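Only one protein chain is missing from this complex, and each of the others stays in its spot.
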């Protein structure tokens, strides 16, 4: 994890969960758990990040992930600015870095970067000053580390542990940064078996997801699972690659109540959202008693608070 | 009305003024009056909503109503996030509610919803958790309750009372949520006579505005009025429906100084803005001594503070 940690081993950036040691992951989950609060309870707030400035750099400003990061930062007392920018290293890497350096000179301490092309968050992280942190909020199809953390936290809350569990990820694994970050988190945290379940066209290449069990049949893939993670299907992708329409996809891979019975009776169902109800998941499953989908969202803001508090350690006047 | 109040009779949502009891309206106006401050004075601010999160869901982010709600919330110490979203129940009601549930899981306590199609604010209110409130910031042509309140407050300030007054609303009543909310507020608050004044094509159907006196002639409509509320005319509507151009409309229904003399000498002039000067109102009237138009704006932020403070009662740590 060269590049994500400081010399003393503490977390400086969060670009990927790949290679993060188990203790680091568990420390983040423990800290996030402290920030979780029940629906309807007053969310925790503090001045831990007073004097710290967080810039959200999103190509599309109205996403729920942006709001999740914004609220996490505000509830810790940080100043937050939102910018809609297109970060690309392709034709104009230097001008992209000029934008970053400008914000850095305005005393931005933490950059939250979303939807830049693959490699951009790492390029930014490699160029900012030592006191500045970069958090990926989703990098191409490569990585979505806070999503991986909130998925792990949700499983730990609902099942009491991650070690020893059987987890099935179902859907467009090939193009999914969510699946990749879940793979990194859950593998490190000692999951017993991770299954990836998809039509052949949506499975990743053999050079990825080492140690995972592959299924092209959802019924086999769900059998005995403790956790079922459904992924969003992009309709345009279905038509182009798998030659299926939405109804066909639902018949072949949609999670219904009947299908969910293949999993353990106490299995939980997860989805990173937004959902296509009736395509990858039936509404009664999404809203049913086994669904942990709203827990995931709630844990998302807690995880982002934990990550911000961890990387900005020592940046704030509040704990100086 | 069912659905706007809690079991104990307190206000939970504000979707419409229709059916709100007079005491509830008066309590809101009294509370708003406490938040009013003179131009140039330091606006009141408090920590009453500390720990409360308000989400502004507007289809068009740069509206003055959005800024009014945003400042009202900030001056009460709330965290505010702005989202530009298109809420529609038509093809994707469930996905709309998924967006709401996601924000709710991020501990959004109050949703301010603008310009969704008719029915959407109520649908959201019917589905959120018990501790969550929904405020309409303008719903199709149905309702604009905070506008109705600020109009009532403005009249009460300038005329000392609402009971016994004669109020003329002039313009495109048929398509106006402002007129409907004014009708509900002023009728409940005991106005003596409410007149609706418009070309026939812009008057509402007979099943609405019960008890109002209808005028197709503005001079008759203004005669002896205490309050003249002008409505914005949408130019495209004039051409389509009434076959008048802007200059013709101004000649027939524009409020000029000469025309205003038909009303009482101390009549006040109101307009919800934005104004089309020279179409529905002459500039010298808009800026003249009888104009209460800027009072309306100032009262708008006070009314929104009062509504937020009322519905979020008990949500904040500040008064827990």
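In this document, chain identifiers A and B correspond to the written order of the chains, with residue numbering beginning at 1 in each.
Methods note: contacts are C-beta pairs under 8 Å (C-beta built on N, C-alpha and C of every residue); 3 or more make two chains touch, one makes a residue touch a chain.
A quick note: this is a predicted structure, and the numbers were derived from the prediction, not measured.
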Residue in contact with the excluded chain [from B:4, B:53, B:68 or B:146]: B:68
Sole contact to the chain not displayed, among B:9, B:39, B:130 or B:265: B:39
Contact residue for the chain not shown (choose from A:106, A:126 or A:192): A:106
Contact footprint on chain B, counting only the chain that is left out: 37, 39-40, 42-43, 45, 61-62, 64, 67-68, 70-71, 74-75, 273-275, 277, 283, 294-295, 297-298, 300-301
Chain A residues that touch the omitted chain in the full complex: 50-51, 53, 55, 79, 81, 83-85, 94-95, 98-99, 101-107, 129-131, 315-317, 320
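One rule holds in what follows: only the chains that are shown with their structure count from here on.
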Inter-centroid spacing, chain B versus chain A (mean Cα positions, whole Å): 41
